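What follows is a short report on a single structure.
This view holds just a subset of the chains, kept in their places.
Chain nomenclature is as follows: A, B and C, assigned in order of appearance, with residue numbering initiated at 1 for each chain independently.
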Amino acid sequence: MDNERFERGMEMLARVDGEQGDRVMEALGDVAPDLARLMVEYGFGDVYSRPGLSLKERELITIAALAAKGGCEPQLKVHLHGAMNVGWTREEIVETFLQISVYAGFPAALNAVFAAKAVFAERGSGED
Amino acid sequence: MDNERFERGMEMLARVDGEQGDRVMEALGDVAPDLARLMVEYGFGDVYSRPGLSLKERELITIAALAAKGGCEPQLKVHLHGAMNVGWTREEIVETFLQISVYAGFPAALNAVFAAKAVFAERGSGED
Amino acid sequence: MDNERFERGMEMLARVDGEQGDRVMEALGDVAPDLARLMVEYGFGDVYSRPGLSLKERELITIAALAAKGGCEPQLKVHLHGAMNVGWTREEIVETFLQISVYAGFPAALNAVFAAKAVFAERGSGED
């Protein structure tokens, strides 16, 4: 067991992804609980918790990476919530994907923008 | 001709990528001068010049995207110079690629770190 | 503003993608209108409008690129309409994806063929 890393990771996951993170953990729970645990321990307990970059910078890196890589729309949506939870605005997120068009082409930018459109709609008009 | 966009792009390219940008333009000059021109006009004249994100944020997006996408090491190296030209430190760049390991795996992170190692060596120990 | 490039792009978009292009522009309109504008200006106003390759050759390049890259099925579907609008037959499109199997494997070829199957069904039996 590695309770300290897991607990630090769960706190970070809650802080970044909020209830979206809970849903991923729950969905993994019956089929791959160890993957859920390792993702929390490594991704959130080890990496997100490090100093050296702010949480806001880390989320920018994450949504840029997922948009450029492609094929990760479910994870991109979770982290679009995360990006907004840590302070990025809708305008900045769309601007990020505009920048992605230069390096990964328009289809990657469009897929990311349509993921953002869905997340913005989920969050409604009053909340960022 | 679209001189205004091209000139705005060339100024931005010089500001971000410095002499690395010149070398790419020169290398393209005899084989694909129109691609060089369009990249400056669109990438730098249209996109990098936009408000909405700082130049520093744009370079973070770019190196995250290139590292996650993979197979773009020459362009990543140009933008590692760019990232340092606009104010990112070596430690923050390495930290960025550590974050990439979570979303694109360790091989992508290693390829990016070794590109950074080469760029850091080119720039020598005194300069960031 | 860059009205000339935008207008040339909109004409080209209408000619290639027809009402499919309108739908993409409309869907982007409320979330990322600048991405819509830049895509029209750069993709259609600057690139598609160039001499050097026919419109038919450009659409072949586009569907081959999207099929090989993967993860761009929505954009592939738009350009499958585009490819047929500029003169490619259903048989030639399927043959293109058969060629893709050699260079990107059978899953890429299958994903592209199933996108084509959906587009062919939308267009009905009488129209190419």
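We take it that a contact is a pair of C-beta atoms (placed from the backbone, for glycine too) under 8 Å apart; a residue touches a chain by one contact, two chains touch by 3 or more.
Source: prediction; values computed, not measured.
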Given 3 placed chains, full-complex copy number: 6
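Going forward, only the chains that are shown with their structure count from here on.
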Mean-CA-position distance for chain C and chain B (Å): 29
For chain A paired with chain B, centre-to-centre distance based on mean C-alpha positions, whole Å: 23
Where chain B touches two or more other chains, by residue: 42, 47, 50
Residues of chain C defined as touching chain B within the complex: 2, 5, 34, 38, 41-42, 46-47, 50
Interfacial residue positions of chain A with respect to chain C in the complex: 70-71, 94, 97-98, 101, 106-111, 113-114, 116-117, 120
Chain A to chain B touching residues, read off their complex: 42-43, 47-48, 50, 52-53, 57-58, 60-62, 64-69, 72, 75, 91-92, 95-96, 98-104
